[in-house]
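A protein chain is absent from this complex, but the other protein chains hold their places.
Letters A and B mark the chains as written, and numbering starts fresh at 1 in each.
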Amino acid sequence: MNPTSNPPVIEINNLVAGYGGREILHGVNLTVNEGEIFVIMGGSGSGKTTLLRHILGLNTPTSGSVSVLGKNITHASRKELYELRKQFGVAFQSGALFGSMTVGENVQLPLREHSRLDDATIGIMTRMKLEMLNLAGFEDLMPSELSGGMLKRAGLARAVIMDPKLLFFDEPSAGLDPIVSAALDESILMLREAMRMSIVVVTHELESAFRIADRIMILFQGSVAITGTPEEVRNCDDERVQDFLNRRSVEEQLEPDEYLRRLTGHIQ
Amino acid sequence: MKRILDKIGGDALYFLNQAGLLTIFLFTTLQRMVMPPYRLFPVVKQIHFIGARSMLVILVAGTFTGMVIALQFYNTLVRFGSVNLLGSAVGISLIREMGPVLTALMVIGRAGSAICAEIGIMRSDEQIDALECMAIDPYRYLIAPKIIAGVISLPVLTFIFIFIGIMGGYLVGVLIFGVGEGAYFQGMYDGVLWSDIQMGLVKSLVFGLIIVWIASAKGFLLHLDRSGAYGAEGVSRITTNAVVLSSIAILFADYLISALMHEPGMAS
Partner (left out) sequence: MNRFSIETVVGLFLVLGLAAFSFIAVKMGDIGFFHDRDRYTVTARFDSISGLKEGAFIEMAGVRVGTVGKIRFDNLDYEAVVEMSIPNEIELQEDSIASIRTNGIIGDKFIKISAGGADELIPPGGEIMETESSISLEELISKYIFETDS
C-alpha cells in the first residue's frame, strides 16, 4: 500500500494496558492509513481483543496514547468519545444483535438514535444495507432465527448503516465454515470498494487474513511481532511469526527459575 | 486460622467493592437519565413488562394475603370480643407492611430475575459494548427506562394488591365469619390514617427503585463479578445473587422506612 498523503486514521503510541494487576499489552505501536484494510492477528491470549477494545475506547490504557481519526481518545470525555464513535462502525464476533428486536430494527438502530430521518427513508437505507450483505428479505426475522454467518452479516450491516469512515470487525470468520467465511471476506472487500472506508479486522484465521489484508500485524504475547504487507509477513524470518504462519504450537521460552515457579504453583 | 481471616477479609473487601460499584451504577444512571432527549415508549414498554404483566400474580397473591390476614386476626380478636377491629387490622397491616413487601417480593421473582438475566446476557454477548460503540449510552438506553418503569409500576401494583387484599379480607371476615359489613369497612376507614397510606406509598416507591436497580446493576456488572465467569453459568449465578440480594435489601429498607416514618405521637 502506498503511503497516503492523508494523516493516518489510527495511531497508537507505546500502548501499555491490562486488567487488574496483569499487564496484557506491553508497548504496542500501530498506524492505520486511510482506505486500507489492516488485519490484527495473533493466537488466543495474544491481546488482540484487548487492543481492539482500546482502539474503540472501551478500556482505558495504563500508559501510551491512542488516536482515532485525529483525536486522542485516551483523555477524551464521554461526549467527545460518542461524537467520534458515530463515525465508526463495529461488527462484533457474534453479531451482538438485540434479541428483542427484529433484524431490521437492529440494523436501523443507530439511524433511529442519531438521525432525524423519517421512517420511510430509514426503511430504504436499512433494506439497501441488507441487500448489500445478501440479507434481503430477512428484515422481519428475529436474530434467534438466523444462522451464525447471517448474524455476523447482520451485525456488519448495522456497523455500516451510518456509512462510517472506519470499520472494525472482530473475528469475522470465527465459528464459520470456509465457504461462508470466504463470502464474508468478499463482503468486506466489497464494502471497502463501495464505501471507501478504512477497515480494521481482528482475526486468528490465516487464510482470511491473507485474502483481505493490505497490511498485517501479528501480536505475540502482548507485543508486536511484525507489521507489514502480507508479502513481508510471509517472508519474515522471525521464528515466532513462522511458527504462527505454519500453525506450529509455540513453545514458550522460559527461564528455568520461572518454569519451576510455575510448576510449583501457589505454594510460596 | 490465617486462611479463615483471609477469607473474611477477602469477602469484606469484595462486599465493599460491590456496594461501591452498585452505588456508582445507580448514580450514573440517575445522572444520565435526566439528560434529554426523553422518550416515552421505552418506559411504556417496561411498565408493560414489570407492571401490567405482574397483575395476575398480584391479584392472586393479594386475595389470599387478605384472606389469611383476616382469618388470623379474626381468631385473635374474637377472644377479646373486639371483632369490630378486624377491618382496621386488615387495612393497616396491608397498607403499611404486607402490601408493599409482598408486592415487591413477587415482582423480584417475576421481573427482577428476568431483568438481571436479560442484561447479564447482553453484557456477556457484547451487546452492551455494541451500544457503546454505536454511541448509544447503555445507561440511558437500557437501564433508565427500566428504573423509571419500576418506580411507577411498584406503587400501582402495591395499591392494587392492597385493594384486592381488603376484598379478600371482606370475603373471609364478613361473608364467612359474619362480621358486620359496616363494622368491617367503617372500622377500616376510621382506623387507617393518611400517614399509613403515606408509608405504603413511600415503601412501594423505594422498593421499585431497589428491585430494578439491583437486578440491572448485577447484570450490567457481570464482567466484574468475583469469579469472573462469563456466559450462561455466570448469568445464572448473578441472577440468583440479584434475587437474594434484592429480597434482603427490600426487607432491610422496609424496616428502615418503618423506623424512620414512625412518629412518636403515633405510639399508643
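The rule is short, and it goes like this: a residue touches a chain if its C-beta (ideal position, glycine included) is under 8 Å from a C-beta of that chain, and two chains touch if they have at least 3 such contacts.
Keep in mind it's a predicted model, so treat the numbers as computed, not measured.
Asks: Report, in label order, the displayed chains that the undisplayed chain touches.
Replies: Touch partners of the hidden chain, whole complex considered, are B.
Asks: Sort through B:157, B:235 or B:257 and give me the one touching the missing partner chain.
Replies: Going through B:157, B:235 or B:257 one by one, B:157 is the residue touching the chain not shown.
Asks: For chain B, which residues touch the unseen chain?
Replies: 41, 44-45, 47-48, 51-52, 55, 80, 82, 91, 95, 152, 155-157, 159-160, 162-163, 188-190, 192-197, 201, 265-266, 268
As a working rule, only the chains that are shown with their structure count from here on.
Asks: Where on chain B does chain A make contact in their complex?
Replies: Chain B reaches chain A through residues 121-122, 125-127, 129-130, 132-137, 141.
Asks: Give every residue of chain A touching chain B within the complex, in rising order.
Replies: 53, 56, 58, 81-83, 85-86, 88-90, 92-94, 96-99, 109-110, 113-114, 155, 158, 168
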